[in-house]
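Only one protein chain is missing from this complex, and each of the others stays in its spot.
Chain naming follows the written order as A and B, and within any one chain the residues start at number 1.
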Amino acid sequence: MAAKKLNIKDKYRLLTRDLDWDFSYEDRKQAFPYEEFEGIKITDWNKWEDPFRLTMDSYWKYQAEKEKKLYAIFDAFSQNNGHLNVVDSRYVNALKLFLTGVSPLEYQAYQGFAHVGRQFSGVGARVACQMQSLDELRHVQTQIHAMSHYNKFFDGFQEFSHMHDRVWYLSVPRSFFCDARSAGPFEFMVAIGFSFEYVLTNLLFVPFMSGAAHNGDMATVTFGFSAQSDEARHMTLGLEVIKFLLEQHEDNVPIVQKWIDKWFWRGTRLLTIVAMMMDYMLPNKVMSWKEAWEVYFEEAGGALFKDLARYGIRMPKYAETIEKEKEHISHQAWWTFYTHGHAAGFHTWIPSDKELDWLSAQYPDTFDKYYRPLWELAKEQEAKGERFYTSGLPQLCQTCQIPMLFTEMDNPNQNSMRDSVFEDERYHFCSDGCKDIFDEEPEKYVQSWLPVHQIFQGNCGGPGVEDVLSDYYKMNVGVDNMDIKGSPDEKRWNEWKGIA
Amino acid sequence: MTIEIKTSTLEPVRNTFAHIERRFGDKPATRYQEATYDVASEINFHYKPLWQPEYELNDTGRTAIVMEDWYAFKDPRQFYYGSYVQMRAKQQEVAESNYSFFEKRNLARLIPDEIQRKVIRLLVPLRHVEQAANLNNVYGSSLGYGTAITQALLYNGMDRLGNAQYLSRIGLILDSNSGDALNEAKRYWMDDAIWQGVRSYCEANICVEDWFESFVAQDAILDGLIYELVYLQFDQWLADNGGQDFSMLTEFIQNWNKDTNRWVDAVVKIAAAESDANKQLLEQWIGTWKAKALEALAPLAEEMVGPEALAIAEDALVKRLNKAGLLK
Partner (left out) sequence: MSKVYIALQDNDESRYIVEAIEESNPDSTVIHQPAMIRIEREGRLVIERAVVEEKMGRDWDVQELHINLITLGGNVDEDDDQFVLEWKQ
């Protein structure tokens, strides 16, 4: 008798879902102990719809094919000194920020998905998370390998791992993922699987990788798009998780909504760095941050939330504020880095006149009014030989850990400051969104390891800021930091390119 | 476009990342090194996990094994993601052609019915053991310390899912894709006395808190015995009794075992060599879990091959452990 052909769904069920069994000798709750404390109610894991149905053999096959292509390009890139093809040496600073700030997040994503990939008692969800965990490990490793060649020719990459755990601005992305991983398994999935992967990573990878393509960086385009091909699976998983939680029990709806509010806010704060990379650090621009935000958040995210409305889920809280912020945050962030350029592990600069004009055109309602005058002033200072650096250390938001650089959206001349008192201590925030998050779980956020506080408390060496930079952060002071003008990076670049 | 550059100006500023240089000196590093060493965070974790507030997110305290440097666990295969998936992709290509050859020629019809029954009862239920191994290895990957060992544990965890799927496909070949053989094998796993010892062992290990102990109980002890018993001895028995073609279907797992054993042995050896305290602890775990495993596997060994089979498997396992510096 000829065997009937199994369709992909039945095959996947037989090969994966049926592997689990009911325990007789131990309490299954002891094997999966973290499913209940968040208040999420799962009535039946069998209702889980597998978002994609890759068996391991297909996984190995397709992933190996991707890896083979990717590493062939890396090899060609380094053999041909591909770094010489980037548009100019300023561009490479975006990569430094990427390797020190983003790649280690991929590592935390690997750890987080391994954790939920072990702890969910439903086998379908577990296996999907395990595969994502493995993918995330792929991403951090391919990123390190892609940057390995740049590290040989530019400063600021060499201590990416050490810096990620310590440096003031890197505590922003780092605390974001520590926050998600230290939460329960379902919150982690809403935070990373859904909010971050489904909506926000598109903003991180797609415009930024197109930017790399536009700026002659073949290695980054290749790893970016190759990583992104896994992302499509991850997005599907993120959406499945949400639908599953919402369908399991009506009591889950308000919990999920609260997490969506929290993680979209936290995510948009995190993406400030990307906004700045796109508008200021890419010499050849692809699209403005504002436009990327409109395509990938407002349009794509809007469609998503319309789809979820049938479950009683609404747009994340503060969506109106977020919409206004797209006009401002990239400018506020780059100005902060420019003025703190001595304490950053990459180079900063004043946008060229052509770039200033581009920014004016992209941001007609805000740039000329609020931000261009700052740069014109900086240009004057620089021309006088008085390139401006702030001497103080910025106050950080207790929640997102970004310096208090944001302004009120209705009055961009006014810094946005909020505060809360918890157990007789006053804590400061950059926004209502961040204050809300703290007020909901103050016991958690009082633990924030705020780099500036830590420096003042003497926990990062010292006594001077320069000592902290060189000894605690392991920055090569005078080489990795300061303005691109006069930097060793610039000097080498000009030699390679024969620029006098 | 040709760029004219004096070669001397293209000397690299450095050969590798600073943390790699601190470990291995100022020279070009391998992809394994750059992908592995000092990648995991070590300090300043901000928040204690709500699910384990007694630990940091990454914490060496989740096992009683103590290492001065958790990156001592170099993988002898030097697997990073890219080399790992490419190795498995090659192996799965061979497996795929074996499975499709077996199916296309309908080789099952040449295998005596009683041998087929025996495979459904004694081999196919091992897919559930692989499932337990998936959980235990992913557990170590998620709560272990240092990328050197945690990445290898994840690769191993995913391999076990792959193994479970290959074993399941043997069932599907024998039941012409109806799923009946898989259901039958699951009934043996759940109710047949012959499997209850192994099932109880798996359930107990899934609940073990110390991730390194769980690794020892699974990868070193149970897998070590099953490899010898099932994939060497039972395989030979099948070959001698008209079921030689099954070897085509278990070849993947056999080859997989060979490369994995190298890694498992290295991990055990490195942990034992670190200190007497580690060595004693490992021997204590090995003592407990080996006794349990032998008891659990005894009825299976007898039915698969015969009365001496288990002693032979134990002997082979002890030799491996001896080589790792244990039980001497």
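Here is the rule we use: contacts are C-beta pairs under 8 Å (C-beta built on N, C-alpha and C of every residue); 3 or more make two chains touch, one makes a residue touch a chain.
Everything numeric here is computed off the predicted structure, so don't read it as measured data.
Taking every chain of the complex into account, the absent chain touches A. From the options A:S175, A:Q228 or A:S487, the residue with contact to the chain not on display is A:Q228.
Contact with the omitted chain, checked across A:D75, A:D307, A:E320 or A:E386, is made by A:D307.
Screening A:W21, A:Y62, A:W358 or A:Y389 for touch with the missing chain picks out A:Y62.
With the whole complex as reference, residues 7-9, 51-54, 58, 62, 65-66, 202, 205-206, 209-210, 213-214, 221, 225, 228-233, 235-236, 239, 286, 299-300, 302-304, 306-307, 309-310 of subunit A touch the missing chain.
In this section, only the chains that are shown with their structure count from here on.
One finds 33 Å separating the Cα centroids of subunit A and subunit B.
Residue ranges of subunit A in contact with subunit B, taken from their complex: 1-6, 10, 14-16, 18-27, 30-31, 33-34, 37, 55-57, 59-61, 63-65, 67-68, 70-71, 81, 84, 104, 107-108, 110-111, 114-115, 117-118, 123, 127, 130-131, 133-134, 137-138, 140-142, 144-145, 148, 151-155, 157-162, 164-166, 171, 174-175, 178-179, 181-185, 444-445, 447-449, 474, 492, 495-496, 498.
Residue ranges of subunit B in contact with subunit A, taken from their complex: 3-5, 9-10, 12-19, 29, 31, 34-35, 38-51, 57-58, 80-82, 85-86, 88-90, 92-93, 95-96, 103, 127-128, 130-131, 134-135, 138-139, 141-143, 147, 150-151, 154-155, 157-159, 161-162, 164-166, 168-169, 172-173, 176-179, 182, 186, 189-190, 199-200, 203-204, 206-207.
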